[in-house]
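So, chain A:
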Amino acid sequence: MTNKTLVSATVNNEPVEFLCEPQQSLLECLRDILGLTGTKEGCNDGNCGACSVLLDGQLVNSCLVLGVEIEGRAITTVEGLADWRGLHPIQQAFLEADGFQCGFCTPGILIATKALLDRKPNPTEADIRAWLSGNLCRCTGYDKIVRAVQVAACHLNNTCEVDA
Partner candidate 1 sequence: MNAQEQKPFAVVGERLPRYDGADKVTGKAIFGPDVALPGMCYGFILRSPHAHARILSSDTSRAEALPGVYAVVTAADLPPAESADHRYARDNTFASDKVLYVGHAVAAVAARTPAIAEQAARLIAVEYDVLPAVTDVLAAMRDDAPILHDDMRTHSLAGHGDKPSNVASHFQHLKGDPARGFAEADVIVEREFHTATVHQGYIESHATVATWSDDGAPSNGALTIYTTTQGSFSVRDHVVWLLDLPMSNVRVVPTEVGGAFGGKNTSYLDVPAALLARKARRPVKITMPRPDVFLATGPSSGAVFRVKMGATRDGRITAAQAELYYAAGAYPGSPVGSGANVMFGPYVIPNGQIDGYDVVTNGPRVSSYRAPGGTPANFAAETLIDELAEKLGLDPLEFRLRNHAREGDERLDGGTHGHIGGIEVLQAAQTCAHYTAPLTGPNRGRGVAHTAWGNWGGRSSCALNVNGDGTVNLVTSSVDLSGTRTTIAMQAAEALQLPPERIKPSVGDTDNTGYADVSAGSRTTYATGIAAIQAAEDVIAQMRARAAALWDVPVESVAYARGVFASGADLRFTFAELAEQVTGSGGSVGSIANVDVAEWGAGFSTHIADVEVDPETGKVTLLRYTVVQDVGQAVNPAMVEGQMQGGATQGIGWALYEGYAYNEKGQMLNANFLDYKIPTALDVPLIETVIVEVPYPQHPYGVRGVGEPPIVPPPGAIANAIYRAAGIRPDHLPMTPAHLLEKLGVIES
Partner candidate 2 sequence: MAIVYIPPLMRDLTGGRDKVSVPGNTVAQVIQALDTAYPGVKARVADGDHLAPGVAVSVDGVIARLGPRAPVKAGSVLRFLPVIEGG
């Protein structure tokens, strides 16, 4: 018999309840139980960052968090960035700056970017590179990702020049 646990948590500002087994990672719970497939599995060992989510506002690899651990806690995934007003300024910035190619690492990078800009609204290029070093991207060479984060920062700080 499986020993399933009922977990109550908040995911993208919505209350959720789900049953999971202790060995199921948060990533599996999000994707396979809650149907939130925006969060991706790249390596399942914490080395690629594709599964990045926010746990109580803190950046974590959801493959290295157990689903049972999130009892009473709040998760933000890529699906929780946009709201009824439209895309989040970070998403908008990645569109404007072509900050992705295949788009597979993008959800994790958007989440990591949110975590960065929440704590450091004006990061330097070095800050951005260091912070995103746990999020592998094989397509872009990071150049346009770094620039997209810079555009996102200026969107969020209302410091963008017109027609930048």
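The set was built so that all candidates are chains of the complex that A comes from, given by their letters.
Quick note on the criterion: a residue touches a chain if its C-beta (ideal position, glycine included) is under 8 Å from a C-beta of that chain, and two chains touch if they have at least 3 such contacts; residues count from 1.
Everything numeric here is computed off the predicted structure, so don't read it as measured data.
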Original post:
Which numbered chain among 1 or 2 touches chain A in this complex, counting any copy?
Top reply: 1
**OP:** Would you mind writing out the residues of chain A in touch with candidate 1 in their complex?
**Re:** 31, 36-45, 47-48, 50, 77-79, 81-82, 87, 91, 94-96, 98, 100-107, 110, 125, 128-130, 132-146
